[in-house]
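For this depiction, one protein chain was excluded, whereas all remaining protein chains were kept in their positions.
The letters A, B, C and D name the chains in turn, as written, and every chain counts its residues from 1.
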Amino acid sequence: MIAHLPILQVIVPLIAAPLCLILRRAHLVWLFALFASGIAFLTSILLLQQVMDTGTIVYELGGWEAPWGIEYRIDKLNAFLLLIITMISTVVLMAAKKGIEKEISSEKHTLFYVLYLLSLTGMLGIVATGDAFNVFVFLEISSLSAYALIALGNDRRALWAAYQYLIMGTIGATFILIGIGMMYQMTGTLNMEDLSRRLPEISQTRTVFAAFAFVIVGICLKLALFPLHLWLPNAYSYAPSIVTAFFAATATKVAIYLLIRFTFSVFGLTFSFTTLPLQTLFIVLGLLGIFVASTTAIYQQNVKRLFAYSSIAQIGYMIVGFSISSVTGLTATLLHVFNHALMKSALFLALGAVMYRVGSVDLKHFHGLGRQMPLTMAAIVVGGLSLIGVPLTVGFVSKWYLLLALIEQGWWPVAVLVLLGSLLAIIYVWRIVEAAYFKPPLANTGDIKEAPLQYLIPIWILILANIYFGIDTRLTVSVAQAASQSLFGVGL
Amino acid sequence: MLIAATVAILVAMFLAMIRGIVGPTFYDRILAVNMFGTKTVLFISLIGFVMGRPEFLDIAIVYALLNFISVIGVLHFSGSVEFRHDDHDNSTVEKDS
Amino acid sequence: MDIVIAVVSAIFLLLGGFLCVTGGVGILRFPDFYTRIHATGVTDTLGAGLILIGLMLQVPDVLVLVKLVIILLMTLFINPVATHALAQAALKSGLSPLLQSKNHKGG
Amino acid sequence: MDSLRFCNPKTIKEDNAIELLIDIVLLSFLVCIAFAIVRMKDLFAVIMLAGMYGLLSASFFVTMDAVDVAFTEASVGAGISTLLMLTTISMTGRYENTTRHRPMLALVVVFVTGSLLIYGTLDMPYFGSAQAPIQLHVAPHYINNSMSEIGIPNIVTSALASYRGFDTFGEVVVIFTAGVAVWALLMVNVQRRKNTEIDDANNSTHEQHFIVRFVAKMLIPFILLFALYVQFHGDYGPGGGFQAGVIFAAAIILYSMVFGLNTARRVISQPIVQLLTAAGVLLYGSVGIVSLLSGGNFLDYNVLSADPIAGQHLGILLIELGVGCTVASVMILIYFNFSGRKNDRELEEHKETT
Partner (left out) sequence: MDAGNDWAAAFFGLYNYWIVVVLMMVGFYIVIAHGNLIKKIIGLTIFQTSVFIYYISMGNVDGGTAPILADNISQYSNPLPHVLILTAIVVGIATTALGLALAIRIKESYGTIEEEIIQGMDNPG
């Protein structure tokens, strides 16, 4: 079975989804989904171990050799991503039973788990595959389930957010499809590795330029890179809390992965960064994203929305690290992908707990919560500190590497701007702290109890991971470094 | 001769298409689509012979079936509430109820 | 013999093509819905029939012939029914035929 | 640059010329319809034109030798999606507002994207060129070896079901996702559904269409039979699980339109349809798992039987069944939910007025 790990990674949640539909009873389905996600998590640990030991694993689906069939190609980069996705998914699922109790009507609970597993499958499929068209297919699986999951929110604005996301997402996916078509037309192959070998010969043709542009714009739409981020705040603020926690931590990360995969592996470093002004463009967009989104976050009254804007800002950091195009820069991006997944899932789960007890996540309802829900609020504070990048949290580690990479290149102004961006994070996190600890509770709220254990356990698992990986950085840094070295080394 | 017939079908398709675009009534459009569908069936049958591989007539059968289903579908839904808001449609329509 | 079949087939095809164009002209030029449906209803069925018969004379094997017969049968069945249903629905909805004088409007 | 063209200037031969002509004509029809769609405010007309657009693009696919694609596009573009859109506008209203959403900005975006695309086309291999890279790499393997490796004449089916079988698995999961998603969105309360007043009212409009009912009744068994033919003939001609599934669903939809939704639900109960959506995916997946357990890779049909060719045949047969099952049941499920929602709303309005 060990040889089949790459495919098991994807088909375990995939097969579990229709089985859930047959099981029907919501709490059974919950246990089953948790089980499937847990198995996927274990698989990803084993895979990462295997990849670190023996190098890239190739798995030929259907037994057909690569350019003719589809292959799964697991290297350090995607093994790392697989680990992040399955880990977050499993932890978030622990809280799901309580989480959807009040936010989704009961007859839809089973369907929620089915869609959740499908979404997980889609993301895993995108990350694991080595075939460009297969990316599109699994992208659509994850997107379609995402639209539906967002629309499950109680607020009618959730429907509108889902619709907007559907339009933007489909445009993005179609752009990617056009780009893949052009690449295929010029090379005759869809296999990523084969593409990376055949593209350099024709890299000066106008068609390949256009293909690159369409793939990148398509991915950036999915990534919510500033200024293509307009769908994200609504989608994150009106989706059910569990869904937000899952997507905020994973969906954009998958898009970052695709960006890295296409620029570094498929089109190649020289094409992506030397022949095109991509670097400058991305640095500017990344920095603009950090500043505009952070500033907007400061003025938000809805805390979910606040953190949604903060997510866009954090994507800016990842893009800055990515566009440095050095080993340290990419390491910083990968670390931030991991770390941001940890903190955002913790924060959104904590908001879910607030939603569960208070029924709203408006800033004014946070007044006095510091005393009423001490554990949840403490989690939000630690998560917020991590978001700012205070030492001893994971946020510090990735910012540190990002600064290192910038200084390595001698880009002092950018480094200063990145630090300034973090100051903005202090402001918006402070607003929550102020509301929770320094304002008296609202008069008519009654007594609000601490969040239930089913929420607290996953939240605190994630928060402790936040602190643990902030202190002991050996594991994450070594994997991220190895992954980025391999991307700069021999290509795919 | 196959080619002549094909061209004739294309001309007929074009005329039906214009009727579909200009309307003016609801029923004119359904009629145009129906005719367009029939012409497509013939076109597919003919093109198979023109290109020398006539064994793919299954497609034409499907077209004929779907054509029927969509006309029935249109008529089915034309009875519903929202469809009745025909006020600014055109002059030849008069409403009984 | 072959030449006879070819000629007959050509005649059928041309006639069918002609009818189709006529129907097309009809649907475009006739003044109101009922005259248009008349034009297409009649010429469509007949034109399709002729073209399909013309094709049947050229078939390479039996399976193709069977399929052509199926298509022909379906055209003969479905087309009139669809046209009939359409006309009936139009009449019921209050779409009145265009008559000579405007005073004589009616169903 | 010329070396990149992979192409000798096209010599326009006579039989080429007619195909070229048909090609140009069909494409210009498409452009006409597309522009007409932009201008129109009546959504009903737009949907009719979109149906024509589907038919036309399907005809275009036939002239481009893509018979399988034409089959699918016809049943989807002109069939199912037209029906779904009609159901939708029967609930949401027929006319579009006249206001445009920032038209200048949109025009600029469209213009920039279009220029980029045109720029990209300039170095493309010429249309129809046999020396283009896609004709030289990967695809020749399918054309030359599929008969000996898989043993069925339809290369598209070979590639779809075996070489790229995992894509098709993904496709089935996409359609399954759509089914579940639509179901989750449009689910109707069970108690209210029991009420049949409105359905009877709906039926009465069709009582008079005696001829339609009669012909439909005769046609439905034939359509079902034809769907089975398409399902199992996919190895030799255009067709396969997806097309068969859509045709099957079309028959059921026809039934429910002519005889009323509740009658159709009595014949095919919704829980069974829901079960079948899952069953198709599971069937497909279990073929993969069985091949995994018998020592091959996932979806490696060679190991399903002692003789690899027989294994391929068996595998393709089973997965096509899975595809057909899921597609048919998802389409029916989606239609039931759309149409059930409509009945539900009409019932509510009915209650309000009385």
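The rule we apply is simple: a residue touches a chain if its C-beta (ideal position, glycine included) is under 8 Å from a C-beta of that chain, and two chains touch if they have at least 3 such contacts.
As the structure is a computational prediction, the values presented were derived from the model and not from experiment.
Undergrad: Which shown chains does the chain we cannot see touch?
TA: A, B, D
Undergrad: Can you work out which residue in D:Pro103, D:Pro271 or D:Gly295 touches the chain that's missing from view?
TA: D:Pro103
Undergrad: In the whole complex, not just what's shown, which of A:Leu166, A:Ala308 or A:Ile463 touches the removed chain?
TA: If we include the chain that is not displayed, A:Leu166 is the one touching it.
Undergrad: Sort through D:Ala181, D:Ala278 or D:Ile316 and give me the one touching the missing partner chain.
TA: Per the contact definition at the top, the residue touching the missing chain is D:Ala181.
Undergrad: Taking the full complex into account, what residues of subunit A touch the chain not shown?
TA: 133, 136-137, 140, 144, 147-148, 151, 156-157, 159-160, 162-163, 166-167, 170-171, 174, 177-178, 181, 184-185, 190
Undergrad: Please identify, in ascending order, the residues of subunit D that touch the omitted chain?
TA: Interface residues of subunit D facing the absent chain: 7, 9-10, 12, 16, 20, 23-24, 27-28, 30-31, 34-35, 37-38, 43, 46-47, 50, 53-54, 57, 60-61, 64-69, 72-73, 76-77, 80-81, 84-85, 87-89, 91-93, 96-97, 99-103, 106-107, 109-111, 113-114, 117-118, 121-122, 124-130, 132, 134-135, 138-139, 142-143, 146-147, 153-156, 158-160, 164, 167-168, 170-171, 174-175, 177-178, 181-182, 185-186, 236-238, 242, 327, 334, 337-338, 341, 345.
Undergrad: Counting contacts across the full complex, list the positions on subunit B that touch the omitted chain.
TA: Counting only subunit B, the missing chain is touched by 51-53, 56.
Everything below uses one rule, namely that only the chains that are shown with their structure count from here on.
Undergrad: Any chance you could check whether C-D or A-D wins on number of contacting C-beta pairs?
TA: A-D
Undergrad: Based on mean C-alpha positions, which chain is nearest the centroid of every protein C-alpha shown?
TA: So the chain sitting closest to the middle is D.
Undergrad: Any idea how many Å lie between the Cα centroids of subunit A and subunit B?
TA: 47
Undergrad: Roughly how far is subunit A from subunit D, going centre to centre by Cα mean, in whole Å?
TA: Roughly 32 Å separates the two chain centres.
Undergrad: So which stretches of subunit D touch two or more other chains?
TA: Touching at least two other chains: 209, 212, 219.
Undergrad: Can you list the residues of subunit B that touch 2 or more other chains?
TA: Residues 13-14, 26, 30, 32, 55, 58, 61, 65, 67-68, 72, 75.
Undergrad: In the complex of these two chains, what residues of subunit D are touching subunit A?
TA: 4, 116-117, 119-125, 132-139, 141-142, 162-167, 170-171, 173-174, 176-178, 180-181, 183-185, 187, 274-275, 277-279, 281-282, 285, 288-289, 292, 296-302
Undergrad: Which residues of subunit B touch subunit C once you look at their complex with the stated criterion?
TA: 1-2, 4-5, 7-9, 11-16, 18-19, 25-28, 30-32, 34-35, 38-39, 41-42, 45-46, 49, 54-55, 57-58, 60-61, 64-65, 67-68, 71-72, 75, 78, 92-96
Undergrad: What residues on subunit C touch subunit B, complex-wise?
TA: Against subunit B, subunit C makes touches at 9-10, 13-14, 16-18, 20-21, 23-25, 27-28, 32-33, 36-37, 40, 44, 47-48, 51-52, 54-55, 58-61, 63-64, 67-68, 70-71, 74-75, 78-79, 81-83, 85-86, 89-90, 93-96, 98, 105.
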